[in-house]
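Complex shown without one protein chain; remaining protein chains in place.
Up next, chain A:
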Amino acid sequence: MRRVHALKLLSVLVVGSLATAGCSSWGGKTETMEEQMKKDYKYGSILGTEGGFNLFGKNKRGTGEQDSANGLGVNSFLWRAALDTLSFMPIASADPFGGVILTDWYTAPETPNERFKVNLYIMDKQLRADGVRVSVFKQQRTGNDWRDTTVGNDTAGTLEDAVLTRARQLRVAAQAATRQ
């Protein structure tokens, strides 16, 4: 009798394994644990509609690499990439929760009569191409005064691209580290 049960179990395991291997995507929708638990709390929570309190790791969208990890209010890769990219300039203010970096005026050694100031805003908790906005201000020295002047159209865009490129590099490095 026990042999019959064992054969039944074995057959189920074999058929189930084949079915699972052949059905990497069955096409149906499986509720996440968070979606299941939300049904218990239909009236929202005091910490927002998502409920609960995250001690570590990801945001509610479920992608641990693209979130506001480590207690930041914005995407951590974009934040670190922005700081890296603007590290050649003096930072006047950096708010990791609001995602705002304001630099002080910076004068490059090779152009002592020009100075630049940058305001950088991180707009999203996810690593997205439109997650960064940069404003660049430029002044030229006229005698003892500094006067505002126009900035090239592509200057802000170049800085945004540099931040995004650096963020992608950081993310790839983080993913490689988790696989080791």
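Heads up, the rule we're going with is that a contact is a pair of C-beta atoms (placed from the backbone, for glycine too) under 8 Å apart; a residue touches a chain by one contact, two chains touch by 3 or more; residues count from 1.
The rule is short, and it goes like this: contacts and distances are computed from a predicted model.
K.L.:
Given the options "Amino acid/amide ABC transporter membrane protein 2, HAAT family", "Pyruvate dehydrogenase subunit beta", "Porin" or "Thiosulfate reductase cytochrome b subunit", which would UniProt use as the protein name of the unshown chain?
P.N.:
The record names the chain that does not appear here as "Porin".
K.L.:
What chain A residues would touch the chain not displayed?
P.N.:
Residues of chain A in touch with the missing chain: 5, 8-9, 12-13, 15-17, 20, 23-34, 36-37, 40-49, 51-58, 62-65, 69, 178-179.
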